[in-house]
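Note sheet for the following structure.
Removed: one protein chain of the complex. Kept in place: all other protein chains.
== chain A ==
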Amino acid sequence: MADINGREQQQSFEIISIPPQTIPSDPTKFDLPVDSEHRAKTLKIFSFAQPHMRSFHLAWLSFFTCLISTFAAAPLVPVIRDNLNLTRSDVGNAGVASVSGSIFSRLVMGVICDLVGPRYGCAFVNLLAAPVVFSVAFVSSAEGYIAVRFMIGVSLATFVSCQYWTSIMFTSSIIGTVNAVAAGWGDMGGGVTQLLMPFLYHVIKVSGATPFTAWRIAFMIPGWLHLIVGVMVLTLGQDLPDGNLGALQKRGDVAKDKFSKVISDLVFKYAVRNYRTWVFFLVYGFSMGVQLCINNVISEYFYDRFGLTLHTAGIVAATFGMANFAARPLGGYASDMAARKFGMRGRLWVLWTVQTLGGVFCIWLGRANSLPIAILSMILFSIGAQSACGATYGIIPFVSRRSLGIISGLTGAGGNFGGGLTQLVFFSNTGFSAATGLTYMGIMTVACTIPVAFIHFPQWGSMFFPASKNGKYSEESYYSSEWNEHEKEKGLHHGSLKFAENSRSERGKRREIAAAGTPPPGFSATPVHV
């Protein structure tokens, strides 16, 4: 019986793997309290225990490393542009290339996570990124520079594996906070790199290298980080609370989707045809996208506009990215807090508010003529945009259960698409200055956040409308509608039903539960056995 799905496995997915640590499926043996799916109900930051906390730390660390190398060139652009004789458009195009690579790779990673688990996806992206980063030392022209930044940017696909991994390790009521902390700490890499790379460059220059050699050697460090992290994920990580995906699929504990079915059903039916996916594709482009764009341009902006040194411009730029440490978790936390009282509607309002505020502060940054005002508005802008990212991923886990990976991937891809688009339209143009570009980008952000008002969940409502009144719509009906009758007969939708039960917390405190023999209301998501 356990082999019904096992027999269908494609030979191409028989990947050899490291024997997992023996994890008991008895809930009392986990280090943290767990729900009915064995997902943890709390986040214990300073713990590295298997499986939840260790996966959490590996997830955010692997994403952090990819951000460091993707934006490693940005603070060194004043040196690189002289070494490679770049023009303004070359610099802009390289920035666009660095975020465009992962539009496609994030989609692919979503599919990979659904099929073989986040661990393999994450580890292999890191191991493949390492030689690409090492090859930066050989770049000699604008074309080479653009190409290598594109290839390194592909590694940003680890965002999807990071979010996917935390989403299956932690329960719904804290998912906003957990996703936001993991992604926020990962995004911090974009800020840390603005400090790290000038520092490495300086140290290498002082030890005798010329500037045009020093920046190339500095890139060795991110390359090694990729190798180390990739190995750690493979050896120390675990896909699911109960074990690795391959092992669980063989035992029949986890339904295994056939590859072709994944593409047709998950991608086209449940992801692409769900309009919410596309709203988030757009909206995330103006929270994360804007951030990616800023990571590429802000150091050079402060260097050129306010005459700061490379070092100082890097420090200022770093504060933007480093704000992620607290700002993104703040967004996730605010989302979770709003959900306790107001359910999903609260989450949607939080998202709209912080993202719009981010846009407003971006306009202010573009208009700031003095350094202190520019820094102040930049910090406020960073808090707005980054908490919007956290708030977005507080909602994404609820859009679909079956194709969480693909929707996560599509949203992430939207972030990169927005990043490339904003960089191309506002910062590669010699027609207007970077300051004007910032102002226009802020205006566009405010405009493109309005679609959040159109997100409606029948069981929970939207910003302006409550849940659909007829009791037809419950969490169970929404999530089990992703499986057809044939699959339901086989019992493949049980995972979704468990999730639906745990997601009742999205009703908020004041909603009455339909009298359909369902568990007690409340926000603690205590596991109830059906």
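Keep in mind that, in the parts below, a contact is a pair of C-beta atoms (placed from the backbone, for glycine too) under 8 Å apart; a residue touches a chain by one contact, two chains touch by 3 or more; residues count from 1.
Keep in mind that, in the parts below, contacts and distances are computed from a predicted model.
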| item | value |
| --- | --- |
| Per UniProt record, name of the chain withheld from view ["Large ribosomal subunit protein uL14c", "Regulator of G protein signaling 7", "High-affinity nitrate transporter" or "Adaptor related protein complex 1 subunit gamma 2"] | "High-affinity nitrate transporter" |
| Contacting the left-out chain in the complete assembly, out of A:Ile217, A:Val272, A:Ile379 or A:Met463 | A:Ile217 |
| Residues of chain A in contact with the chain not shown | 16-20, 78, 81-83, 85, 87-89, 127, 130-131, 134-135, 137-138, 140, 210-213, 215-217, 220, 223, 227, 231, 234, 244, 246-247, 250, 300, 303-304, 307, 430 |
